[in-house]
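The complex appears here minus one protein chain, its other protein chains still in place.
We just call them A, B and C in the order they show up, numbering each chain from 1.
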Amino acid sequence: MPIRVTVWNEFLHEQNDEKVRAVYPLGIHQAIAEFLGRDAELAVRTATLGQPDNGLPQAVLDQTDVLLWWGHMGHQLVDDMVVERVYQAVLDGMGLIVLHSGHASKIFEKICGMPSHLLSWQERGEGERVFVINPAHPIAAGLPQYFEIPKTEVYSEYFSIPAPDSLIFLSWYPSGEVFRSGFTYERGRGKIFYFSPGHETYPIYKQPEVQTVLRNAVRWTARTPNAPRIVYRANTPVLRPHADMGENR
Amino acid sequence: MPIRVTVWNEFLHEQNDEKVRAVYPLGIHQAIAEFLGRDAELAVRTATLGQPDNGLPQAVLDQTDVLLWWGHMGHQLVDDMVVERVYQAVLDGMGLIVLHSGHASKIFEKICGMPSHLLSWQERGEGERVFVINPAHPIAAGLPQYFEIPKTEVYSEYFSIPAPDSLIFLSWYPSGEVFRSGFTYERGRGKIFYFSPGHETYPIYKQPEVQTVLRNAVRWTARTPNAPRIVYRANTPVLRPHADMGENR
Amino acid sequence: MPIRVTVWNEFLHEQNDEKVRAVYPLGIHQAIAEFLGRDAELAVRTATLGQPDNGLPQAVLDQTDVLLWWGHMGHQLVDDMVVERVYQAVLDGMGLIVLHSGHASKIFEKICGMPSHLLSWQERGEGERVFVINPAHPIAAGLPQYFEIPKTEVYSEYFSIPAPDSLIFLSWYPSGEVFRSGFTYERGRGKIFYFSPGHETYPIYKQPEVQTVLRNAVRWTARTPNAPRIVYRANTPVLRPHADMGENR
Partner (left out) sequence: MPIRVTVWNEFLHEQNDEKVRAVYPLGIHQAIAEFLGRDAELAVRTATLGQPDNGLPQAVLDQTDVLLWWGHMGHQLVDDMVVERVYQAVLDGMGLIVLHSGHASKIFEKICGMPSHLLSWQERGEGERVFVINPAHPIAAGLPQYFEIPKTEVYSEYFSIPAPDSLIFLSWYPSGEVFRSGFTYERGRGKIFYFSPGHETYPIYKQPEVQTVLRNAVRWTARTPNAPRIVYRANTPVLRPHADMGENR
């Protein structure tokens, strides 16, 4: 059974800015959906801010194993009820991959419990080197020990996030910055991956190494079938008496 | 210079429930303030929900190095603006110690980025064994490798929290439960400690081992003087050119 | 392509002790290999201490994606060169699953960098409850939120190990103990899982939940195809000059 992937995009830049449209004429979501869709084990659909329910009604989330999130200028336009719905879906096992400027999205901030929009940034059009610092992690499979992105937006520490559960990538920029550029969290039954490389005018999602990362991340974050179901009990015998387990039974 | 401690209590049970008043006649906050206050290195005050600004105007937070938080039935009565103020204070370096049922407080949920109110619980009046699993941690100083609480409220896994940055205590209950009962997070410049032992009718805060934990925790979470100040830069040269650092200078 | 699994057993108890032979007549390794072997995606072989090279010549490790390790009374009989070979194989990507008393094996101690043989234990023949505390982890898939083992050997904290990279299971025992009973480490390109339930005379490896854990763990620890290859450089240009990456290229 394929992994069901939904690529979400606010889809604003592409409609308003010719420079963005030149790189991603059908939208960033379509570009990502296109290369993920070539993977026979993935069933990919897209959703956008302008659709009813911001493209994410409960029925879509219920049929999504991994949600990729691209947002930038429209973070505040996402409905709080949609954010809450995505949050609950993640806690219940839906994977979440947060892309680039999505660090400032409502959903990522809520999950971080920190003001994750805070970092330093600059558009210099210079390059970035992405180092793998956890070569055991499946998200790094198929990569060299570091790879380069020719033109990127600089994101620099300090980045206001909780210490990752697993830190996989560190980025270097020629202008003097470092950044924790790829890392994971586990929250409830859900797995989250953040990846900073990506931009609306630099064609970073067309780069093979970046596509490898996202293909790996889809598999890693995908909803685990049969994850333990949690039942919380309020002032009722939490568990059956341990006497059942003793030597005398 | 002493560590400035503010003990916050919703202070509701003690006014409404004779059983609680019998144990903590002046309120849980006063009982905690009393034993902390005997420590010459601490300057202790209290604050309660019913005071203006829920007892926590900005001026109080500005002069607080560690805030202890007791809440139970009144979580929803805490003003959202006060929660936001405490949140910003923690990110800026104020320590936070969350006690027992405070796991379900607005402030702890916001910091966790998870529904930390979710756990199983039961009031059986049985005992609890608290094991130290990180004997290097200063919060465990002065304790034996485990200690016992004669009568407690059972809190049981699964507990809906992010994996702690440091897990210090695990609790065992005779009725068949385990719990991550003491752990830390670091968020921004702030340090947070959660400790589950404590209750409004069992006199747990009068137990020497529990007092030791809280005295240690006050020191560990206390605001670090001169913590690095973070300045975020938006599309301005993030750092001075690295050419300054090369061989030719 | 199937995951290539090698189940290693010192295979001493079964030859010397009738009580053990009664439970595992062909050896613990054969019992484990039997249920893993029913999984069509796994190709399972066994190896034992008494074979040449302790059953683990380089050629076997080179064709092993996951090694399961059972040892108890014969830890000191394992050749140091074999331990070194397994260690290098793990760092290079071979998965390692350490079972029960394997916490005191040379290989696990070397990986822990701590005296992981240190814990408290007791053979009481009572039960154990194993709680899932990270329901997002694939090793917990297919399990309830906790399960019970009818008769077990008690392992108790403090357990002298490094804080796990991911703590998945906590165990409770009626006689008053808790234990970190299942957790992972990532080391180099290798993934390690330790699981304490298991014993030579209690038929724990015949229990469905335990078999589920081990089947999941084999998949989770299995060698990642195409993990990044690391090349270390000594005083040669570590990377090509960053000038290649600047605005002028």
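Descriptive notes on the structure:
One rule holds for everything that comes next: a contact is a pair of C-beta atoms (placed from the backbone, for glycine too) under 8 Å apart; a residue touches a chain by one contact, two chains touch by 3 or more.
Here the structure is a predicted model, which is why all the values come from computation and not from measurement.
Checked against the hidden chain, the listed residues A:Arg180, A:His199 or A:Arg215 yield one contact partner: A:Arg180. The residue touching the chain not shown here, chosen from B:Asn134, B:Ser181, B:Ser196 or B:Gln211, is B:Asn134. Within the whole complex, the absent chain has one touching residue among C:Pro162, C:Pro208 or C:Pro225, and that is C:Pro162. Annotation for chain C: contacts to the undisplayed chain at residues 91, 110-115, 118-123, 154, 156, 158, 160, 162-163, 165, 174-177, 185-188, 228, 230, 232-242, 245. Listed for chain B, the residues touching the missing chain in the whole complex are 93, 124-129, 132, 134-138, 140-146, 148, 150, 165-166, 174, 186-191, 224-231, 239, 242-247. In the full complex, chain A contacts the hidden chain through residues 129, 131-135, 145-146, 157-159, 163, 166-167, 170-172, 174, 176-178, 180.
Convention: only the chains that are shown with their structure count from here on.
The two sequence copies chain A and chain C touch through a face in which the numbers common to both exceed half of the numbers used overall. Rounded to the nearest 5, the angle that brings the Cα atoms of chain A onto chain B is 180°.
Distance between chain B and chain C, defined via averaged C-alpha coordinates, is recorded as 36 Å. Chain A and chain C, compared by their mean Cα positions, are separated by 30 Å. Multi-chain contact residues of chain C (touching two or more other chains) are listed as 129, 132, 134-135, 145-146, 166, 174.
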